[in-house]
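To start, the structure itself, in structure tokens.
Every protein chain but one is kept in place in this view of the complex.
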Amino acid sequence: MKAMTFLQFFNKKRYGIISYNELRNKRTKILYFSLLAFALIVVFISAVPIIWILLSSMKDIKELFEVPPTIIPRTFHPEKIVEVWNKMNFFTYYKNSFIMVGGSIVCAVIFNGILAYVLSILKPKGTKFVYMLVLWSLMIPNIISLVPIFKNIVSLKMLNSFIPLCFSFGANAFFVVLYKSFFDAIPVSLIEAAKMDGCSNLRIFFQIVFPLSQPINIVIAIFAFNAAWSDFLLSFLVLKRDEMFTVMVKLYTISQTWGFSKDLQLMGVFFSIIPPIIIFLIFQKYIIQGIAFSGIKG
Amino acid sequence: MKKHLSAWILMIPTLLLFGFYIWQPLFYSIYLSVSETKGYEVIGFAGFKNYIEVLNDPVFLKALFNSFAYTLWSLVIGFLVPIILAIVINELVHLSSLIRISIYLPNIVPMIATILIWKFILDPGAGGLLNSLLMGLGMGKVGWLQQEAIIIPVIISTLTWKAAGATTLIYLARLKGINQELYEAAEIDGTNIFQRLRYITIPQIYNLGRILLILQILAVFQILIEPWLYTGGGPNNASVSLMLLNWNYAFRDFQAGKAASISVIVNIILIVLTLIYLTFNKEQDE
Partner (left out) sequence: MKKIFLVLFCFILCASAFAMGDNEAKGDRTTTLSLGLWPEESRTADVASMTELKKQFEAKYPDIAVKPAHYKYQPDTFIPMAAAGQVPTIIETWFTEPGKIIDAGYAADISAVLNELGYMTKMNDSVKTMVSRGGKVFAIPRDAYALGLYINLNVYKKAGLLDANGMPKYPKTFDELAKTAKIIKDKTGIPGMMITSKDNVGGWHFTNLAWAFGAEFEKKVNGKWMANLDSPEVIAAMNYVKDLKWKYDVLPESTLLGWGDWIQYFGTDKIGMCFAAADVVGIPVNDYKMDRNAIAIAPIPKGPGGQYSLMGGTIYIFSHTATPAEVIAAFKWLDFTGRLPKIDEESMKNREIDLQAKVDAGEPVGCYPLPVWNDKAYNDSIEQLNRKYANINMDLFKDYYTIAPKTLKAEEPYATQDLYRTLDGVIQVVLGDKNADPAALLKEANDTFQKGFMDKVK
């Protein structure tokens, strides 16, 4: 009975190379299930390291250093989460990370959105040239010029501040390209009508274009969230004082300088993974759509 | 005229940011690379002295070679994985959302956390997860992150673990966009599954594959954090990359001029790679 319902899924098979008809054939069925098995192995490889680390971080210190390591943990101490959180003052780093990530999302959406809006809809003289520069920037990711960027930030006395980190997300060629390809599809008539009513350019953006773009805004916001949460190099250079560290910079400190035991490091990994996982589980539908969109347009 | 002006005013803040973070630093790198520097300050003109010293650094050749090795290995290991995965997943009707979610999961783990996770798993002793599994199967231990011969493929594998899921989803979206009637018509014509894969599926994702190929080359060529935190460039510089050398010059040895000259060299290589790619594409399209 169970097998029946399992196979009934084949009725849904209306896509792909193998057709529903062919699946009645025994050999094709074997092929299908080997593919399924293959995919499940990949799922295993993807998920198990993460789950193992999350569980290991809650082992007691004795089990953690056992040789060979236990694959299924014997001890489970979730209270370590609270302990390390308090001892290492992780609240500060979470607060810093969230301020930095929030500011980055705002910058990513507004600055790149407005540039794309001008390039896609207003199209003043020189649009082509500017767009070419933007596309060119796509090829030169900025880690190549860290010293000059750092110098720029220092000369503005912006060290130990989240501002240069947030604003760095306002200059993202990839986001501009994504926005532009979305805006290109907005019907011109809507914009023309607003212009007739005497709306200013900025008002058209905030009152018409922006609300119409919620799907892409969410995509950019999520991308920016991930990138900002994981950002390390620039944060590492700019944030020099412990009380300004983001979670990533603290994780680096915990793992790369002595004075922090291995179980603290594992807890650090735990703290650095949990927020993105929560965001991912909440927004997974948008994220998966967003990646698909970025792939097709970008 | 007024229309242009007001549009430009809107653009200016973003363009300033682009200037601050991307364009000005790029040109300033060129300037730094031909300057005598003390710390990050320019104290004079150096001509090509920085370049000559960098080229004479025995580590430079190794780093150059390694950067290409990273790129090649990433093509060998990482390029086909998402394509195959996407084609397979596209055929499945069971558990498809579980599969999609799990393969994307590694992508949201921050880079530093990824490195720490794999350092634990790949520990060369019997305390490493992978080695203890191998020993359980009666095989020997492997010094994953400390053998010159395999260090680059191992690092690339962990990179693939992190990045392949997201790329798979991009291919998957493209596969979903293929007109199903093509397959149906081909099936009626009596083609088998592999012929359809060869003559319908592959041509449909070919262009996307080309774009992702060059993006991957450009990204992997600049690998920095992974060798830095996995091995510090070792063993015996077997995993040092150009960008790691650049980082070391800039932030360890404090020689901004030499660091900048590596930046410029990397930029030139990236431009050349892009140009080769573009000409190659043009020829193919004609």
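Per-chain numbering from 1; labels A and B assigned in written order.
Just so it is clear, contacts are C-beta pairs under 8 Å (C-beta built on N, C-alpha and C of every residue); 3 or more make two chains touch, one makes a residue touch a chain.
Keep in mind that this is a model prediction, so the values were computed, not measured.
Among B:Gly19, B:Pro124 or B:Pro153, only B:Pro124 touches the chain left out of the display.
When the full complex is taken into account, the listed residue touching the unshown chain is A:Asn89, out of A:Thr70, A:Asn89, A:Thr127 or A:Ser181. Those residues of chain A that touch the chain absent from the view are 61, 65, 87-89, 96, 99-100, 102-103, 106, 110, 150-151, 154, 159-163, 166, 206-207, 210-211, 236-237, 240-242, 257-262.
Chain B meets the missing chain through residues 38-40, 56-58, 123-126, 141, 143, 145-148, 231-232, 234-237, 251-252, 254.
Throughout what follows, only the chains that are shown with their structure count from here on.
If you average the Cα atoms of chain A and of chain B, the two centres end up 17 Å apart.
Put simply, chain A touches chain B in their complex at residues 6, 9-10, 12-19, 21-22, 28, 31-32, 35-36, 38-40, 42-43, 45-47, 49-50, 52-53, 56, 65-69, 71, 111-112, 114-115, 117-119, 122-126, 130, 133-134, 137, 139-152, 167-168, 170-171, 173, 176, 200-202, 205, 226, 229-230, 232-233, 237, 248, 251-252, 255-256, 265-266, 268-269, 272-273, 276-277, 279-280, 284, 287-288, 291-296.
Interface residues of chain B, counted against chain A in their complex, comprise 3-8, 10-11, 13-15, 17-18, 20-26, 28-29, 32, 40, 85, 87-95, 98-113, 116-118, 120-121, 125-129, 132-133, 135-136, 161, 165-166, 169-177, 180, 183-184, 187, 193, 196-197, 200-201, 208, 218-219, 222, 224-225, 229, 243, 246-247, 250-251, 256, 259-260, 263, 266-267, 270-271, 274.
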